[in-house]
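Every protein chain except one is present and positioned as in the full complex.
Labels run A, B and C following the written order; every chain starts at residue 1.
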Amino acid sequence: MLNILMIGDIVGNVGRNAVRDVLPSLYKEYNLDLVLANGENAAGGKGITYEILQELYNYNINIITMGNHVWDKKEILDFIEYERTLIRPANFPEGTPGNSYVIYEIENNIKVGVINLLGSIYLQPLISPFLIIDNIINEIKKETQIIIVDFHAEATSEKVAMGWYLDGKVSGVLGTHTHIQTADERILPDGSAYITDVGMTGPRNSVLGVKRDLAIQKFLTQMPVRFEMANGKGQLNGVVLTIDPLTGKAKSIERIQKNL
Amino acid sequence: MLNILMIGDIVGNVGRNAVRDVLPSLYKEYNLDLVLANGENAAGGKGITYEILQELYNYNINIITMGNHVWDKKEILDFIEYERTLIRPANFPEGTPGNSYVIYEIENNIKVGVINLLGSIYLQPLISPFLIIDNIINEIKKETQIIIVDFHAEATSEKVAMGWYLDGKVSGVLGTHTHIQTADERILPDGSAYITDVGMTGPRNSVLGVKRDLAIQKFLTQMPVRFEMANGKGQLNGVVLTIDPLTGKAKSIERIQKNL
Amino acid sequence: MLNILMIGDIVGNVGRNAVRDVLPSLYKEYNLDLVLANGENAAGGKGITYEILQELYNYNINIITMGNHVWDKKEILDFIEYERTLIRPANFPEGTPGNSYVIYEIENNIKVGVINLLGSIYLQPLISPFLIIDNIINEIKKETQIIIVDFHAEATSEKVAMGWYLDGKVSGVLGTHTHIQTADERILPDGSAYITDVGMTGPRNSVLGVKRDLAIQKFLTQMPVRFEMANGKGQLNGVVLTIDPLTGKAKSIERIQKNL
Partner (left out) sequence: MLNILMIGDIVGNVGRNAVRDVLPSLYKEYNLDLVLANGENAAGGKGITYEILQELYNYNINIITMGNHVWDKKEILDFIEYERTLIRPANFPEGTPGNSYVIYEIENNIKVGVINLLGSIYLQPLISPFLIIDNIINEIKKETQIIIVDFHAEATSEKVAMGWYLDGKVSGVLGTHTHIQTADERILPDGSAYITDVGMTGPRNSVLGVKRDLAIQKFLTQMPVRFEMANGKGQLNGVVLTIDPLTGKAKSIERIQKNL
């Protein structure tokens, strides 16, 4: 059995510190073979830098997925082409810098494909994830049956529909972006693990990572507020999948919440 | 201690049957004093009728809250004014039919205020919930300290911000609308119970209640699809709050998932 | 010189009657070679039927374009495949019924290509018009240099950007959908005619075709209102392009407003 951890959106240095402090014990507890994390908010809530990417690798995260915040730090354009284990949503037009999936070899020739997809509802107008996902899956299936999709999306309808659409075609459809872990993790009838949202790894007493007073002020005044990341205690959110490496079917999905 | 159950959006007859079949045992298991439920999808996914409202009362739900689907069945206009225990979002303009909160007397003169609020993000353009909630709370506080808010909203940012904004002012801020239960239930520092979404009570193998093939078809074709409610096994989602009746503070919040 | 009339969104029977009553004199006044019209609202404001399509042909409209309301009348699926001169937005996924462009032969072997495109902002999540338009233009250019684009979109930014993007590649970029004629018609530097919106052909004292009291009621109450098309005097909105058939360049664009 293959044990894969997916960590929910890492927000700022509180989130990175939570990874640093918690991941080693998770490696042991779950005998992890592979660790994925959504890193779209790793650099102070907005995008990712080269240094922070290396920091996350140093904490033994293997693959970083992104989302709607992928381009927030312009410098990502300097390295996104060369970082095979940093992937951005596949919905961007042809010719967009970076890779939208990666096939990662763990050991014993076991390969895992990881895909990053963006939702079409309430986000920017890109190609629908439903129209492009089959081609990518077919491409990866030439090399491996083990495929994880990070579906970074807002609307629960779209996420759940994608779960059902991909059931049996992939090992797991794991939602990100809302920064709130959902309690609907399950193995769908044809063997795909599913959760609407993996959650957030960052400051616990915050509004999705932002200082709560600033977020409230924004809603009360409707005037522009410069958001700052919250400090204080961190949390790590994630899910651990157990996958049969021969079939790519998921056997279990378990939610992880570690509060520091 | 007061034990209050809030049931997440009841969808169609599968959802109503789940209430019928599960609620009696929940009454016993949790020694419930009061049961609330979101009923905006109770009539085939769209709104509520008089008959269905009575059916829900017969299952021993005490108070029904609504949401963006409140007006889907036009006949609600015939009875919404007279049904004190059926409440609709408070954000509608002055003069809108129906009540947006209710003060309900349980026993021993214990009163519980329940408020229904709609989010401002991605939904219709109404008055912001942040601008009207304080007045309603102050009104209710003349009679009781025990107040539950059903915050029916889409964006996690707005829901979490409302939780922090109301922490210490109410007994609980319970999110509805996304139909997916979240795993972030907690007692906030000043004593308010909080959860981003209570979840859905309806057909389990569905897309928020809708037949999954139809929902997928909609995403694949982008053409109009007439949605039908799914059949099959149901689920009940909810949360149980334990509240100190003297202070109105929440002592615990526990997620409920019952799969039939 | 080629004289082409494009008629703005025809709304209901008031709009169709306006065409019937005004088009004959426009044919004479402008010596028209070809008449296009947007027909997405021709059937009582919502979609088009076979009978109404024939009615519009009988009024000597040659080509009907559609928009976001294309599927409002389900029966369009019965004939959209066979009607070469009825086109629907090109942004729908591959395999969608109907044609998204037509090459129409006028006389003397002169051919005109007409393309229907939907905007990506505030409308449903389809493939961006910017990503598909070049291929369609190249396809048509194998047969003719004379190309008209009906760009059915909401946001002025997207429409103006499309005008500049296609300047020199097509004979005209003519906006539809807002139902309000704009006053920015011009020949762009590289020879394409442009207008942000051609306007509406329908009831003049209305809200985009809808009875004005109902539209106001909707804004005042935020409750559902069943919209009915307005009666009363009609108007025809359109633009006449003069195009050099040898080069496909536009020589002039003139706004038409006829109030009955």
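The criterion applied here is as follows: a residue touches a chain if its C-beta (ideal position, glycine included) is under 8 Å from a C-beta of that chain, and two chains touch if they have at least 3 such contacts.
It should be emphasised that the depicted structure is a prediction, and the values quoted were computed from it without experimental measurement.
Only one residue in the set B:3, B:17 or B:120 touches the chain that does not appear here, and it is B:120. When the full complex is taken into account, the listed residue touching the unshown chain is B:93, out of B:93, B:168, B:189 or B:224. Residue in contact with the omitted chain (choice from C:54, C:231 or C:257): C:257. Within the complete assembly, residues 71-72, 74, 92-93, 96, 124-126, 220-224 of subunit A touch the chain that is not shown.
Counting the whole complex, the residues of subunit B in touch with the unshown chain are 93, 120-121, 125-128, 131. Contacts to the hidden chain, counted on subunit C, fall at residues 120, 122, 128, 130-131, 154-158, 160-162, 164-165, 178-184, 189, 196-197, 199, 205, 207-208, 210, 212, 215-216, 218-220, 222, 255, 257.
What we mean here is this: only the chains that are shown with their structure count from here on.
By C-beta pair count, the most extensively touching chains are A-B. Homomeric contact subunit B/subunit C: same residue numbering on both sides for over half of the interface positions.
Its C-alpha atoms fitted onto subunit B, subunit A is found rotated by 180°, rounded in steps of 5.
Per-chain CA centroids place subunit B at a distance of 45 Å from subunit C.
Separation between the centroids of subunit A and subunit B, computed from CA atoms only, is 30 Å. For subunit A, the set of residues touching two or more other chains reads 120, 128, 131.
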